[in-house]
Structures are given as structure tokens and as C-alpha cells.
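Left out: one protein chain. Kept in place: all the others.
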Amino acid sequence: MTLNPWLLIVIWGIILIILTGPMITLPIFWSRRKPDPFRDMPFESGQVPQGEARKRIVMQYYPYLLMFVVFDVVGMFLFAWGISFRGIPAADSFLVLLFLVLLGAPLGYALKMALQRENW
Amino acid sequence: MVNLPTTPADILPFIIAVVTSHTFITLVIFPGFIHLTIVVMFLTWYERKLLARIQLRIGPLYAGGPGGILQPIADGVKLIFKEVMIPYKADKPLFLGIPLALVFLGALPFAVIPFGQHWVIANLDVGLVFVFAVASLFPSMILIFAWASNSKYPFLGGLRSLFQQVAYEIPMWISALSVVMLAGSLNLVQIVNAQQKIWFIVPAFLSFIVFFIASMAELERLPFDLPSAEPELVAGWFTESSGAVFMVIFLALYMKLYLMSSLITVLFLGGWWGPAFLPQPVWFILKALVVATIIIIPRGVYARLRVDLLIKVGWTRLLIIALANVFITVVLLSTGVLSAWGL
Amino acid sequence: MDLSVPPDITFVVLTTVTLLAAVMALQAKELIYGAISLAISFIGIAGFFVSLDAPYLAMLQIAVYVGAVVILILFTIMLVRREEADKDEAGETGESAAGLWLAGLLAVSIAGIAALAGPNLPATPPPANLPVSELGPVLAGAYPVPLIILALLLSGALLGALVLAKVDR
Partner (left out) sequence: MPSLVSYIIVSAALLGIGIYGLSVKRNAIRILFAVELIVNAANLNFIAFARYMNPPTVSGQVIVFYSIAAAAMEAAVGLALILVAFRLNSTIDVRKLNKLKG
């Protein structure tokens, strides 16, 4: 008897939730919790934290994030093409090549812009 | 198919039939939960021992057995009984929930990793993409966890981790593309079966290099461990975690180490294939452990890169090398050079 | 795909998760929780894709939406100052009620039309024979012009977003 693989994955996920969940939920119950402003202070090598913690966002790597979103889609497209590479006629594969070349130019330009520190 | 029990007398045979079924064994014992726990605990001990040897130290020694092999259990018992510290003004549900999600996501892809011809939980048609899709959820989880800690070091570390993992994911995918083209399938079992005559490390050597480097960067291993660079950022994105939370994150990280080693084994090193004097799963685990060793060793040897250089290398060098290998694969496949090996 | 559990359970669970998460995405107090709910809703849609025999699209959905777009959203939420991002959302009560009416009317009318046309629509799907490898040839070969336009769209969006986001000095 073979079950549907997706069902097996769901069962595996449920097993994982049941068996790993207690690792954090149980210690919460039995651990002593007494709020103490000094012990709960964020770690800053003994200094008293100043200002808000969630403010320092670096824009410097934002272009790489955008490139990631674009090439995520391209990567998935290439996988779909790669599985059946043998079954695809050469002309169509050439089209995929053209697709990649068309994307190469903006990728190069984006990299160039990303590396200019004064932009960010 | 086992029939559901109808009378009380049927319940015991039903339970026995379920427990001895192949599905149950794969889920719970062999490629499933027990095997995973043991290997991951072994890896934590193994890394410490290995690094100690490199640096002429002794490493764990006292906790039971030869060479302190029970050290992971001692650590686990210690950590699970410590207080769960939640930093001031931290986002409590996210701070406690994200570590669990991390360990869940680290273990979920093992459902499709084949440890032997029949030793796989779910023989999925889109297995490789499934692994990549699940692995691509890690960066956002880390960012949310860093945000939830409400502390400066974790937030900086989390951002670095995000950018680094994002920069190395695409080279990783493109290098795996060569393997997919060679095997003509996304099913990991079929990918391994296609390597019976020749391991894909031979026709796709450049891809292997790229994949290896990218997986080291994804795992935040030295020389790519900027997100947790100790001198600057203490422990990076998990600085604020302690006790049980730390233990779960630690488990998730080693789970991911084992996952990446297994994936490299499946894609490039011929999976379970090897001389027949050892059973298939043993070959697989041996290969994965060798890969894990090679991933661990630089931690005792190298210094780390600078973060902007690191990200730049990912997008310029590695992506281009991976694409070059895709073109090599196209040429190899269309000229039929590999037909001698049944590809 | 036959999931060998009563398939209606799959459907009901997926529907509940997707719709609840979608509502939470819009109504959650903090934007971070909204983004996480949005991700869960996307995963629910991916579950629908799996149950409709499109596993590759489900993986694409998770990798692109949850893996990439949600990261961008989180990054933007964290960049835009918190107090600003979480500011009181509820407009005037009348406005909210009007929006609810509009949305409800639209959804109910579409659902009503679908239910009226129900007898003419297929109730059971034909047996599936769509292996993953069938997607590639169609994607690469059947629609050449959209493919090139997709490349142009991707490059345009990449460059456009970069030029927008860069600092003008």
C-alpha cells in the first residue's frame, strides 16, 4: 500500500509538531519566571541599552534583495525547463537562452548600481 | 491496506500491523524522527570534538562513554531545565514560536530525502523544489526572530543573515539546475538512480563547487559566518536566546547542516550508491557525514570575509560559474557525450 | 489528487486556514503579524494548488511569495518606522461599513452566479495525468511572445525599483 506522498509529508509534519513542540512549551511551564528589569535587559555587553533597538536598517543591500525576487522567478522557470530539456526542441531552448540573455543586461546594470556605495 | 478495527479483539493486531508497516518505520524510526534526532545529537558532539582536535584541545570528555559521547544529552537536560528568558519588550509569541518553526522547517525536507532505494518517507515528484521552497523560508524566519528579540545585536545579525542567505540562494538553485537537466527529473529518488553509473560530481564539477560554497554560506559556517561574528555581534541573530529557546535554535541549525550535507550527497555524490558490502543507508550516512566534516573543518582554520565582499562574490562569481555549468550541461547533453553512462 | 482521506476534510481545512489568515492579514494590529498571516494565507493557496494537481505551481507559490515577496514586505515594514506603520487604521465607521458592503456584494454575486451556473459546471474532475515534466515544454515553447515580454517585465521591474529606491543627491 502506498499513500499519497503529500499525505505522508503532512503526517511527517504532524509528527514533528507533536514531538518538537514540547521542547519550548514545557520549559515555559516549569521554569521560574519572576520579571526582573535587570535580568530581562537586552544584552549589550553590560551597557544600559539606549534608544530603540529596531531602527538600524541598512539600505546598502536592498538591490540584492530585489535581484533575489527577480531571479527567484527565473530560477523556478529554469527548473521547469531543465526537467524536460531532452524533450524540448532546440529552437525552444534557444528561446530560453534569449530570455536569459535579455535578463543578463539588467542584472549587470543592477550589480553596477548596487556596488556604487553613494547610491544607498 | 490494513482494515480498521471493528471489535476490541482486533485492536492489538491492528496496532502491530501499523507499527510494523514500512510507512510507520520510515516515518518514525529510520529516515524519520529517531534517526534524525540521533544523527543531529551526534553532529553537535562531533563538531566540538573535531574542532578540539584541530586546535590541539581535548573537547567533551566526562559525560559518559568514550570521549564524552553523551555530552549532547547532558547539554539538553541542562538547557531544558533553565529558565526561559524573554528580553524586555520582546514580542513574546514570536520570540517563542519562531524557534519551533525553524526546527520544524529544518526537519520537514527530510521527508523527501532518499536514504536508500526504499528508505524515503515521501517519494515526491517535485522533491528538489520542495526542499528549496522550504529552505527559502529560513531567512524571513530569522529576520522575524531577530526583530522579535528587541535588541540591537540580534537585529543587526538578523539583517546580515537575511542578505547573506538571499545572496546565495540563487547560485545554489542554478547549480542544482545542471543536475536536474542531467537526471531529467526533480524526484530525488530518480536523481540518485540516474547516478548509478557515474556520480554527477564528474559531469557537473563546477556546479558542485558552487553548490558547496553556497550551502556553506546558507549554513553560516566559517568563512561565511558573518551573521554570528563573535567579536562584533556576540552570537548574531540568536544573541538573546537562552535555555530551551537556545537549544531549539541550536537543533535547527544542526538539522540544517545535516540537511545540506544530505542534499549534496543526493545531488552530486551518488546518494546511496556504493560497493555492495555495506547496506545503502550506511553508505548514504557515511557520505553525508564526510560532507559535514568538510563543512565543519574551516571553522577551526579560516578567518571570515567582509560582508559586502561576501554578497558581491555570491552574485558575480558564483552565479556566473553556475550558469557556465548549465551551458556546459546543455552542450554535453546535446552532443550525447554522456550516453555511455546512460544519461 | 486523491489524498486517501475524505478530500472534503482537506478542502475545509485549507479554506478555513486561507480565509482566516487573509482576514488576519488585513485586520491584525501589528503589521508584522499581518505579514505573517499573509504568508500563511499564501501557503494555504499553495495547499489548494497541491490538491488541484499542480504541485510545481504550489512550490513556485511558496518560493516566490513566501520566500521572496514576504521578505521584501518585512524589510519595508521594518524600514518604515514602527509607530508610523502601526498607526490607527480604521477610517470612519461609515467608510468601513461601505467597504464591507461593497466587498460582500461582489463576493456574494460572484458566488451566486457560480452557484446558478453550478449544474452546467463539472462536479468531478477528470482523472489527472499531468506529470511535472509536461509544464516545461509548454512554458518554453508554446508562448514565445509572452516569454520575451516576461523577460522585459522582469528587467523593467528590477531596474525601475532600483532607480526608485536609490537616494537622489
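Observations on the model:
We call the chains A, B and C, going by the order they appear; numbering starts again at 1 in every chain.
In this section, a contact is a pair of C-beta atoms (placed from the backbone, for glycine too) under 8 Å apart; a residue touches a chain by one contact, two chains touch by 3 or more.
These numbers come from a predicted model, not from an experiment.
The chain that is not displayed touches the following shown chains in the complete assembly: A, C. If you put the missing chain back, the residues of subunit C touching it would be 2, 7-8, 11, 15, 18-19, 22-23, 25-26, 31, 34-35, 38, 41-42, 45, 48-49, 52-54, 56-57, 60-61, 64-65, 68-69, 72-73, 75-77, 79-81, 84-85, 87, 89, 91, 95-96, 98-100, 102-104, 106-108, 110-111, 114-115, 117-118, 121-126, 128-130, 134-135, 138-139, 142-143, 146, 150, 153-154, 157-158, 160-162, 164-165.
Interface with the hidden chain, as seen from subunit A, comprises residues 66, 69-70, 72-73, 77, 80.
Here, only the chains that are shown with their structure count from here on.
Taking each chain's centre as the mean of its C-alpha atoms, subunit B lies 29 Å from subunit C. In terms of their C-alpha centroids, the spacing between subunit A and subunit B amounts to 15 Å. Across the assembly, subunit B contributes 124-125, 129-130, 136, 147, 166, 184-186 as residues in contact with two or more other chains. Counting partners per residue, subunit A has 3, 6, 54, 57, 65, 67-68, 72, 76, 82-85, 93, 114 as the residues that reach two or more other chains.
Interface of subunit A with subunit C (complex): residues 3-4, 6-7, 52, 54-55, 57, 59, 62-63, 65-70, 72-74, 76-77, 80-85, 87-89, 91-93, 95-96, 98-99, 102-103, 105-107, 109-110, 113-114, 118-120.
Only residues 32, 36, 39, 55-56, 59-60, 62-63, 66-68, 70-71, 74-75, 78, 131-133 of subunit C touch subunit B when the two sit together in their complex. The residues of subunit B lying in touch with subunit C in their complex are 91, 94, 124-126, 129-130, 132-134, 136-137, 139-140, 143-144, 147, 162, 166, 184-186.
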